[in-house]
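Every protein chain of the complex appears in place save one, which is left out.
After this line comes chain A, so read on.
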Amino acid sequence: MGLFSGLFGKLGVSKKKVKVLCVGLDNSGKSSIINQLKPKKTAATELVPTVGFAVEEFAKNNLNFTVFDMSGQGRYRSLWEHYYKDVTGIMFVVDSTDKIRMCVAKDELDTLLAHADVRNVPILFLANKMDLPLAMTPVDCVAVMELDRITDKPWHISATNAMTGDGLDEALTWLADQMSRSIRY
């Protein structure tokens, strides 16, 4: 294995590393989504609210993802900004059933977008918990969060279900595609 990875590295065909930041309000399903993306062997069966942050790694679409799964709890949100620097992509998870706190999510997003370190970074919005009956559609989310105002960076929104993994593949493919373009070879 070591020999092969070394060999691939020399030939330049080894998988590229990308650094992705996963943010969103608490209980929106960030850790669940990442857990779903991880190889089945290392996936956890039970999840507790993240304290601080966790670093996870998985491979998808020919890219090695290093994901910083940030805690969404109020006291940790101000610390997100320290991790914006030099990220290749951002995943913003929204709980599509939580209409009341949608405005809070919008506030946090606005702060994120206004930050100097977040420039030309593709943002993937995940309207999570789409399977639940009262879930908003992605289109509703775009309207509420005024995503259409984002013009300076590529963004995309998908409805997902972290429990089953529905919609994740398609969303990640978009992100991977965007990031592959931005990586300087």
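To be clear about the criterion, a contact is a pair of C-beta atoms (placed from the backbone, for glycine too) under 8 Å apart; a residue touches a chain by one contact, two chains touch by 3 or more; residues count from 1.
In this text, contacts and distances are computed from a predicted model.
S.K.: So one subunit is absent here. Using its UniProt record, which name fits best from "Coatomer subunit gamma", "Armadillo repeat-containing protein 8", "Translation machinery-associated protein 22" or "Trafficking protein particle complex subunit"?
M.R.: Answer from the record: the omitted chain is "Coatomer subunit gamma".
S.K.: Could I get the residues of chain A that touch the absent chain, sorted low to high?
M.R.: 17-19, 50-55, 57, 66, 68, 71, 75-76, 78-79, 82-83, 85-88
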